[in-house]
Structure formats: structure tokens, C-alpha cells
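This report concerns only the one structure given below.
For this depiction, one protein chain was excluded, whereas all remaining protein chains were kept in their positions.
Coming up: subunit A.
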Amino acid sequence: MGQITLSKVAKRFGDAEVIPPLDLIIDDGEFVVFVGPSGCGKSTLLRLIAGLEDTSDGRILIDGKDATALGPAQRGLAMVFQSYALYPHMSVRSNIAFPLKMAGLDKAEQDRRVEGAAKVLNLTNYLDRRPGQLSGGQRQRVAIGRAIVREPAAFLFDEPLSNLDAALRVGMRLEISELHERLKTTMIYVTHDQVEAMTMADKIVVLNAGRIEQVGSPLELYRTPRNLFVAGFIGSPKMSFITGAEAQKAGGATVGVRPEHLRVSPSEGPWRGTVGVSEHLGSDTFFHVHDTGLAPVITVRADGEVALSHGDTVHLTPQADKIHRFDQNGLRI
């Protein structure tokens, strides 16, 4: 079990209110991702749930029981840190066994569980090494091993993959997703990586300056962002925003269009501009179109084969049913 409820939870550091009171329910077995810009309080929120920071206000319930006053050791949660935070003076085996030793399990049971975790995580050959003798990816696996052996109520991850190179990151992302499929344990995952959030999450929580902007499934956030912040934050490359008369005509103070919902053509279309930078990804090409008179730049996705040069004049056609309209307060219409 691992159902976590935050009720009016707030955090202040001195006079600075980092997290204004917020409510959030995380269901048992869910994979929840916290995203938001740097400094928005993702780590702080995670640490509040972990018990590593005291709440300034509000209550935290784990499986219905009030855990607000419990220390991190008593909450039955496991955490994987960005820096891995392995014990440098212990072997991999002792690192993974440490939580079991603290829980007072007998040696045979400890060994059984460590071997089991090592097998799942491909660490069997490294059990007698020190963390200093491992690669970054192996260290990350040890940190995950240390978290899974104690069968926690929930896993907390704070940007666990950000110290890994791109290829390894994709691999570990899949491993963590598979782990979740297998264990079906609640996972809370902090990241600022779009792709991680979209691909791993059952539920994404978008944070901005400590406030929750929107909670929903990846596709909900993509299709129906509640406000301008979420609209601009979810999706990569970013949605382009248009204001002024053209926006009014479409029925909003601001209108947003994603690059993939614009058609580009050399001669036809209501919006006209000149091509700036083009980014060729092979499968797709993203063009940055300037001088439209609608927005400083509009990003548009085209097929990988489309060849346009810097300075070419192009016409753009938005897909009418994929336009996002917002009122003057930035809220979705």
C-alpha cells in the first residue's frame, strides 16, 4: 500500500514561502511525476513527503495515517537521490543490505533479498566492489537496489537520471518504468525533463513557484492545458502564442498552437512569414518562422524531407480543432 495525501501542506524557509498551502492525492500504485521550472519547489515537496523537511503547515497522510510528525525512518518510504548518496565506505552488498540491517532482518534473509535485487538490476558481479569502483549507471542501480529491497510503501526519486549521459538515461528510464510495472508500488518522480515526464507518468503534477498549476495524465495536460503556464511548459518544442487581432478572431485573448498542429506550405495559408533557424532531426524538421506579425516567432513541425532555406517565405495553416484559446487571465476558454 502506498496512498499519500497532502492536505494544506505548506513550507516556509524563514520568511520565504516556498510552498503555499497545497492539496494533493497520490493513489496507491500510481507513477506520479512532479515537473516545473528550476527552483519551483519540486525537491522541497518531495523532501516534505520523505520527512527530510518539516512541514510549516498542513498534514501528510500515508495510507490514511497521519505521518506529519514522523521522522523519515518511520514513514516506510524509500528515496533515490540525484547524487546517488551511496555509502562510500561500504561494499555494494552492504549498501543494498543497509536498510534491511536497520530493519533488523536476519542475515540469511538479508542475503536472499540482496541477491534477488542484484539479479534484477544486473549487479551480481559487482556486489563486492565499493561504490567508487562503479560507473554512474551502476551506482544509480545500486541506489535503486537499496530502495527496492525493503519493499517500501512508495519510492521517491529526485532527478535520478540527470547525472547520466543521454543514452544511459533512456535505458534507465525504461528500467524504472519496467520496475514500476512489475512492483506496482507508488512512485513519485521529480524531473525537469519533458520526455521523462510524458513517457513515465500516470499522472503529472505541474508546479510553478510552489503552486500546483495542473494535475492530470500526460495526454490531458497535452490536450487541455488549464492555463498559459501549463500550455507553455508541456510539449517540446514549445507551443507558440499569438495575441492581438488574429487571436481575437480565433476567440481568445491569447491563442496557442503547437508546432505539430501547423501545416507549412510555400504558397497557401492564412499566416505568412520568413524562415529563420531550421532544426533537422531526421524524422522531423522544426522551422522557426519570423515576421508573421502575430508573434516574435512561431515554431512549426514539418516532415523530415521538407527543404526550406533561411529567408524563404512560407505560409502556415493552423488546424482549427487543435487551437488552444485563453482569456486575459491566461485561463483556458
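Simple rule for what comes next: contacts are C-beta pairs under 8 Å (C-beta built on N, C-alpha and C of every residue); 3 or more make two chains touch, one makes a residue touch a chain; residues count from 1.
Just so it is clear, contacts and distances are computed from a predicted model.
Visitor: One chain is missing here; what is its name in UniProt, given the choices "ComF operon protein 1", "Various polyols ABC transporter, permease component 2", "Phosphoribosyltransferase" or "dihydrouracil dehydrogenase (NAD(+))"?
Guide: "Various polyols ABC transporter, permease component 2"
Visitor: Looking at the whole complex, which of A:F34, A:F98 or A:F287 touches the chain that is not displayed?
Guide: Final answer for the missing-chain contact: A:F98.
Visitor: Can you work out which residue in A:I4, A:I60, A:L77 or A:L134 touches the chain that's missing from view?
Guide: The single option touching the absent chain is A:L77.
Visitor: For subunit A, which positions touch the chain that isn't shown here?
Guide: Counting only subunit A, the missing chain is touched by 50-52, 71-73, 77-79, 81, 83, 85-89, 98-99, 102-103, 146, 150.
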